[in-house]
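Inspection log for the structure reproduced underneath, given as structure tokens.
One chain of protein is taken out of this complex; the other chains stay put.
On to chain A.
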Amino acid sequence: MIHMKDVYKTYNNGVSALNGININIDRGEFVYIVGPSGAGKSTFIRLIFREVKPTKGTVYVNEMNVNELKEKQVPLLRRNVGVVYQDFKLLSKLTVYENVAFAMEVIESHPSLIRTRVMEVLDLVGLKNKARFLPHELSGGEQQRVSIARAIVNYPKIVIADEPTGNLDPDTSWGIMKVLQEINDRGTTVIMATHSKEIVNTFKNRVVAIEDGLIVRDEHRGEYGYEG
């Protein structure tokens, strides 16, 4: 599903974020990316939906060579990768329903399909009764669930979450994790960068630790392994 070989990434300002990453992630896996701040977790994640391009090495996502992707093909890649951000990235003037429907409109789905599918995913994340609310009328956890709904609405093969619980209290984080686990149980590959020891140690999954741009640990049903 995802395959990286000798991947290096040096930003224009000279900061080298990744220094030779090799990894294979199979269909249906749930992978935590852990490690100290500035270790390269975000860069690793952003490679997958080509928000950044590798300086050296190859990245395959869904049998597509991301390096060689033409500008026109990038949207195709992104339709197969749903992204969940720490800061939700919701459009404040659109309702919950519209925020999710937006992702389907963009890929030119049929209106009747949009209606049923949006209500389906809002049900899945437990927000069916708040479809008409605006983002600022929701709690942080609810907003994050909207962004998860948006990420999965187009049936992506991969869902990527960059610290989805970073801004949320533990109880709320639990709810978010249950939703992500549910999505994973239905066969979607989930890759999640996190700083939460409780989550990693409770919801046991594959753990990949990145330090100084290198993978230093890769365990199935692993532990968080850092203090705090």
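Some notes on this structure:
In the analysis below, a residue touches a chain if its C-beta (ideal position, glycine included) is under 8 Å from a C-beta of that chain, and two chains touch if they have at least 3 such contacts; residues count from 1.
We adopt the following convention: contacts and distances are computed from a predicted model.
Per the UniProt record, the absent chain's protein name among "Molybdopterin-dependent oxidoreductase", "Cytochrome bc1 complex cytochrome c subunit", "Cell division protein FtsX" or "ABC transporter permease" is "Cell division protein FtsX".
Checked against the hidden chain, the listed residues A:25, A:39, A:59 or A:83 yield one contact partner: A:83. Listed here are the chain A residues that touch the chain not shown: 49, 51, 71-72, 75-79, 82-83, 89, 91, 93, 102-103, 105-108, 111, 150, 154.
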